[in-house]
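Notes follow once the structure below has been shown.
One chain of protein is taken out of this complex; the other chains stay put.
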Amino acid sequence: MAKRKKLLFISRSAPYGADRARALLDMALAASVYEQDIELLFLGDGVYQLLRDQDGGRIGEKTLGNAIEALELYGIENPLVEAAALEERSLRAEDLVISTVALDAGGIRNLIGNSDVVFNL
Amino acid sequence: MSCLHLLNKSPSAGPLDELRKALAPGDGLLLLEDGAYFLHKPEELARLPQGFSLYFLTEDMLARGLNDPLPANATTVDYDGFVALCASHDKTASWF
Partner (left out) sequence: MIFTIVVHAPPYSSEAAGTALRFAEAVLRGGHEIYRIFFFADGVHNANRLTVVSRDEVNLQDRWRELIGKHGLDGTVCVSSAINRGIVDAEQAERHELDGSSMHPEFEIGGLGLLIDASLNSDRTVSFG
């Protein structure tokens, strides 16, 4: 196989209303076993996946927040999050299930620029 | 490294806020499917940063009966041109 690649997963959908958030997460987890450079970025409504106190069982769903908490076990630590997305939704670090690294628009452009493959859901 | 962004949603339905933060100078933006309606509302493109190349997929424009004049900085491509754009950029990102 060719050289190690940078795979960027952009998660920009809120959980539960559609299966996109779960699907994106499944892709990132599938990638984690391939020993590549993986970046996970929560953009826009995607930051709602990070909320504490989710209880998917209420609507017959697995709790996505639990899967987010487990990312670390797959070697995906401190995912990236769009700073403005948190701000626009009045979310603070203590509202989130895991610690994240905040990026501004310039950081997001650099991240995409430096990636080899972009998955975006 | 340049990225070809694919947008297939109309100006009122698309994730323009997110795309605005992702588009970098030197990138390309291909408007396809309902993205073709940007041809009718080109002023919406002003919400995006400058410095990228703009393309419309001809088949989707024609299918929708859109015959507004092409914005000055835009080019039309057919499917062969679409493939060529994918090859001439380093990667693609789809905003469906």
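Labels for the chains are A and B, by order of writing; each one numbers its residues from 1.
Note that a contact is a pair of C-beta atoms (placed from the backbone, for glycine too) under 8 Å apart; a residue touches a chain by one contact, two chains touch by 3 or more.
All figures in this text were calculated on a predicted structure; none of them were measured in a lab.
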Subunit A residues that touch the omitted chain in the full complex: 1-2, 5, 7, 19-20, 23, 26-27, 30-31, 33-34, 36, 117, 119-121
For subunit B, the residues touching the chain missing from this view: 6, 8, 32-34, 59-60, 79-80, 82-84, 86-87, 91-92, 94, 96
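Quick note on the criterion: only the chains that are shown with their structure count from here on.
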Interfacial residue positions of subunit A with respect to subunit B in the complex: 10, 12, 43-44, 82, 84, 105, 108-109, 112-118, 120
Subunit A partner contacts - residues on subunit B that touch it in the complex: 1-3, 15, 17-18, 20-24, 90-95
